[in-house]
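Below: one structure in structure tokens.
A single protein chain has been removed from this complex, and every other one stays in its place.
And now, subunit A:
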Amino acid sequence: MITIIDYGMGNLLSIENAFRYFGAKVKITAQPEEIEKAKKLVFPGVGNFAEAIKNLKRKKIDLAIKNSIQKGTPFLGICLGFQLLFEKSEEAPKIKGLSIFQGKVSRLKKVKIPQIGWNQLKIQKKSKILKGLKGGSFVYFMHSFYPKPIDKKIIIAKTNYGIDFCSSIESKNIFGVQFHPEKSGKVGLKILKNFVEI
């Protein structure tokens, strides 16, 4: 069972459809208890960093997420859900992120913003979540910000857009991707399947 965290930020139906497409069972919830009990968690999100943190706090989901991660529940952050795992963001300088990882989220510079479209993964090391993917695989991005982890060892893929930025991380039970696997065709479905099979 995959539990998708609903905190009012974006298109959950697409993620749900993608998991269901290959037969995974999916539950969508905004309940902290459900999140703490979950077998596997998906943390999606599009929109604004500050707005997202505000919603998480209001629904008291922030603590539930931290507890689950600490317990070792496999956890996949997507796009804004990936960025929220860091300490802070240039999008909302006064707001504290979930701070699971050290580092901040920066704005893309000297390129057309948002980055919209298909870009390639430069795979940095072996990982569970990108298992079976070729280097250079295309995935779909829609974002203006990207995280800069202090601990470079967690970076499993980078993508070039003006600079080489961190587009995927993996650290024990925690996975994060800046792109949208649910919108990345076969490659994206493979990543979600990898997560289901972890």
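Points to keep in mind about this one:
In this section, contacts are C-beta pairs under 8 Å (C-beta built on N, C-alpha and C of every residue); 3 or more make two chains touch, one makes a residue touch a chain; residues count from 1.
Operating definition for what follows: contacts and distances are computed from a predicted model.
The complex includes a chain that is not drawn, and of the options "Peptide/nickel transport system substrate-binding protein", "Imidazole glycerol phosphate synthase subunit HisF", "NADP-reducing hydrogenase subunit HndB" or "histidine kinase" the UniProt name matching it is "Imidazole glycerol phosphate synthase subunit HisF".
Of the candidate positions A:26, A:63 or A:189, contact with the hidden chain is made by A:189.
Of the residues in subunit A, those that touch the hidden partner chain are 10-11, 13-14, 17-18, 20-21, 46-48, 112-120, 138, 140-144, 160-161, 180, 182-186, 188-189.
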